[in-house]
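Each chain you see keeps its place in the complex, though not every chain is here.
The letters A and B name the chains in turn, as written, and every chain counts its residues from 1.
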Amino acid sequence: MTAQEPAADQTNAEHGTYWYAADKQALLGRLRRIEGQVRGLHRMVEQDTYCIDVLTQISAATRALQAVAVGLLEGHIAHCVMEAAKDGGDPSAKVKEASDAIARLVRS
Amino acid sequence: MTAQEPAADQTNAEHGTYWYAADKQALLGRLRRIEGQVRGLHRMVEQDTYCIDVLTQISAATRALQAVAVGLLEGHIAHCVMEAAKDGGDPSAKVKEASDAIARLVRS
């Protein structure tokens, strides 16, 4: 994210993105595992696995997705909200985005 | 589930499985779409998508998984529980499995 890459820089500076760059490989690894869990669900149904066992796996995949979500929210607060508040800035829009995302997550 | 396949038949008769056979293609289609959603999440992170947008997609995937779970629970009640209650049988073990699965789902 240097001045030599103005376009990308702009886009991401606006959005406060890139904060998860440091953990990106770990994050991608977790999403790959969840993708594997969902593929596993597909296989279970193909093999007529008992519905309660399929449900147990769905709960596991859901929990894994929500753990990723909680991590992203923590990062959003620590980075995007903080960034917006820097130098006397107003972080209220970023705070609102956080609470809207929390509300969506709680309801899903 | 024919008499020619006794072993599989046995296994599934025990478990009350196969009830979703009629909707199997629809169920598999929904799981494929969720797998696509999770792969989409992976791509979003790879492309440094704004974390709040990733969170919105996680909520959508979670909701889709839970909709599949509610459908499986409805089927479990309509088929596995009912099957166990037939001819004066005791469905309490199947009912307990349903409520345990509901509890796991609510907590995930």
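Points to keep in mind about this one:
As a convention for this text, contacts are C-beta pairs under 8 Å (C-beta built on N, C-alpha and C of every residue); 3 or more make two chains touch, one makes a residue touch a chain.
These numbers were taken from a predicted model, which means no experiment stands behind them.
Here 2 copies of the chain are placed, and the complete complex recorded in this file has 4 of them.
In this text, only the chains that are shown with their structure count from here on.
These two copies of the sequence, subunit A and subunit B, are related by a rotation of 180 degrees on CA atoms, to the nearest 5. Separating the CA-averaged centres of subunit A and subunit B is a span of 23 Å. Across the complex, subunit A is touched by residues 8, 12, 15-21, 24, 27-28, 31-32, 34-35, 38-39, 41-42, 45-46, 48-52, 54-56, 58-63, 65-66, 68-69, 72-73, 75-76, 80, 97-98, 101, 104-105, 107-108 of subunit B.
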